[in-house]
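All protein chains of the complex are present and in place, except for one that has been dropped.
In this document, chain identifiers A, B and C correspond to the written order of the chains, with residue numbering beginning at 1 in each.
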Amino acid sequence: MGFINCVNVSMVSNLINYPLILVNLKSYSETMGAKAEELAEITQKISSDTGIRIGLAPQFTDIQRLKRFEIPIFSQHIDGIFPGAHTGHILAEAVKSSGSVGTILNHSERRMLLSDIESALKRTKEVDLISVVCVNTTNVGMAVAAFDPDIIAIEPPELIGTGIAVSKAKPEIILESVEAIKRINKNVTVLCGAGITCGEDVFSAIKLGSSGVLVASGIVKASNWKNILQEFADAALKAKKDEGTE
Amino acid sequence: MGFINCVNVSMVSNLINYPLILVNLKSYSETMGAKAEELAEITQKISSDTGIRIGLAPQFTDIQRLKRFEIPIFSQHIDGIFPGAHTGHILAEAVKSSGSVGTILNHSERRMLLSDIESALKRTKEVDLISVVCVNTTNVGMAVAAFDPDIIAIEPPELIGTGIAVSKAKPEIILESVEAIKRINKNVTVLCGAGITCGEDVFSAIKLGSSGVLVASGIVKASNWKNILQEFADAALKAKKDEGTE
Amino acid sequence: MGFINCVNVSMVSNLINYPLILVNLKSYSETMGAKAEELAEITQKISSDTGIRIGLAPQFTDIQRLKRFEIPIFSQHIDGIFPGAHTGHILAEAVKSSGSVGTILNHSERRMLLSDIESALKRTKEVDLISVVCVNTTNVGMAVAAFDPDIIAIEPPELIGTGIAVSKAKPEIILESVEAIKRINKNVTVLCGAGITCGEDVFSAIKLGSSGVLVASGIVKASNWKNILQEFADAALKAKKDEGTE
Partner (left out) sequence: MGFINCVNVSMVSNLINYPLILVNLKSYSETMGAKAEELAEITQKISSDTGIRIGLAPQFTDIQRLKRFEIPIFSQHIDGIFPGAHTGHILAEAVKSSGSVGTILNHSERRMLLSDIESALKRTKEVDLISVVCVNTTNVGMAVAAFDPDIIAIEPPELIGTGIAVSKAKPEIILESVEAIKRINKNVTVLCGAGITCGEDVFSAIKLGSSGVLVASGIVKASNWKNILQEFADAALKAKKDEGTE
């Protein structure tokens, strides 16, 4: 018997399987433009070697550049709008046609109105984008589960960017939120994030019941992308294998 | 004696001269992705033939695709942030490195906090982006002039998308705002917009003292981009020549 | 057998029972200051005569004036903040100490961030305020139910202020949302609103399963407050009695 959360799930054209490592490049200059391509190159190699799916969420303007890599690219946000007179907005069709397979929504640095989360999620379904909705608490996760997103990423905001892993500081929030979210909607996959900086954090996160991690500075600011991504992927692989052999 | 507003001004690497026609592609599907490239191709040809500068402001994800054209590309918005932990934001460095020469700010469909307009304008100066701040009234234009933007575009929101040209419906707002804005800051260039759909609208706008137009549906939704852009460019050229010969 | 939604429920110091008619005074001048007191006087009389609970949600500055009436007073909004350095915000303790027994949250004219709805609801529980969270769709209602509010008011925004009653135009949304919300959280009471202008609308709303109505212009803009409130209360009473005798 194993973690049901780590079974590969055919979903949105098989672009994603679990455990998933999703790297949010935020507005970091370390991973902008040509440097985003460099990271994508490394990511593609390690993902191919280990079989662990690793996605990147670059800045909007860099989505186009990363299209050619065989890794899943996510947008950092979309607005719940339809094509039309919306200046400066992020259209679902635009991120899709630029090469994204999914989008983050409601990140703690880009909180959304409740009604906009609903409309943005409708747009992801219409254009076939994988949705990753960030939440700060189990209760918010339960609320979002009612909207039937693909993935909910639970990130205690007070740990973001600290290097103190959620899986170490608040293991109970992972256990509790996975259970509570699945109770509302068993089709939702749960990731966790905040403070993830090493393989051990990834391993514990998966062991605690999440289907992978959402990470940003832990990868972006690491001195050696190849080493840290390898460490993350190995840890995810180990957690996955544990499951298989049990 | 002529319109001082139409003299060519060397500015931000000579990328812009006046009169300027700036086309805001908003989130229209008619001008997304490959279709944005098609429009850029036509724009480049007409701009080259007439010598009238025509800029395009595509969706963020399309900036990269339009980089190769010899026309000025504008972002539809930037946030007043520095590189760092800002998920889903628009970074000045990112739009610049993707190929933009400037950015629209405070469009009526993307209104900004007063304090954010100031910080975003600081960022445009730091990374050498041409700033086009949209305002709804002469008073707001005067306020913005204190921030020393490159261009202020005055657009009465009630006329946007109506096909009723600001130069016809409210000629006095152009006269008045150009005068008032220049009184506060003579280095600011004034464009006008809202409801511009034909060459005559462009001609009147320039004759009334603006240095060009900000247009969206008037071009995007036109049945023939080549014809309408030619008509706009010819009208701008005529207005410019009138000035030269006076 | 009757409507379980209309049984009187002892709750938050017995201040509320059902069916409830909640009148949102918005920023209407017709019901501001002394005129709010006039409406409260009439409301108190009719409520006392019929036994039907009728609440008023005046502007923040008028809460104090309505304290003396024996009717439940609601705030139109609170922020999810604690006492402290928050200029221009609405503090739970402040509306409570001024005489409110509850507060509306997330009205379509004052939409809130998902995370702020959670924190504002926490504050209502801490200071013992009845919470009425407005939602635009059944799905949003289900999401909010996870936060365990006292009341959810479902209001299709496209009907607000139209005079076309939700109970006539979209009876299925009432049936469906009551059922769906109760499935997530059976302790939540459901009101409905939008377009309610006559006794018949109130009667149908309750018959369809809601525990009362949220109404604004239907009362505020009526030519005779006494008559319209009497009509609403009589209809609510009739719906309640129907239940008792079945």
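As a convention for this text, a contact is a pair of C-beta atoms (placed from the backbone, for glycine too) under 8 Å apart; a residue touches a chain by one contact, two chains touch by 3 or more.
Quick caveat: nothing in here was measured; it's all calculated off a predicted structure.
Here is the thing to keep in mind: the chain we left out touches B, C in the whole complex.
Contact with the undisplayed chain is limited, among B:74, B:147 or B:232, to B:147. The chain omitted from view is touched by exactly one of C:46, C:63, C:133 or C:202, namely C:63.
Across C:48, C:97, C:187 or C:224, the single residue that touches the chain missing here is C:97. In the full complex, the hidden chain is touched by chain C at residues 24, 26-29, 32-33, 57, 59-65, 76-77, 81, 83-91, 93-95, 97-98, 104, 107-110, 160-161, 216-217. Considering the complete assembly, chain B touches the hidden chain via residues 106, 108, 111-118, 136-137, 139-140, 142-147, 184.
Going forward, only the chains that are shown with their structure count from here on.
Chain contacts in this assembly form an open path, with each chain touching only its neighbours along a single line. Residue numbering shows that chain A and chain C use the same positions for more than half of their mutual interface. The geometric centre of chain A is 37 Å away from that of chain B, both derived from CA atoms. Measuring from the averaged C-alpha position of chain B to that of chain C gives a distance of 47 Å.
Within chain B, contacts with two or more other chains are made by no residue at all.
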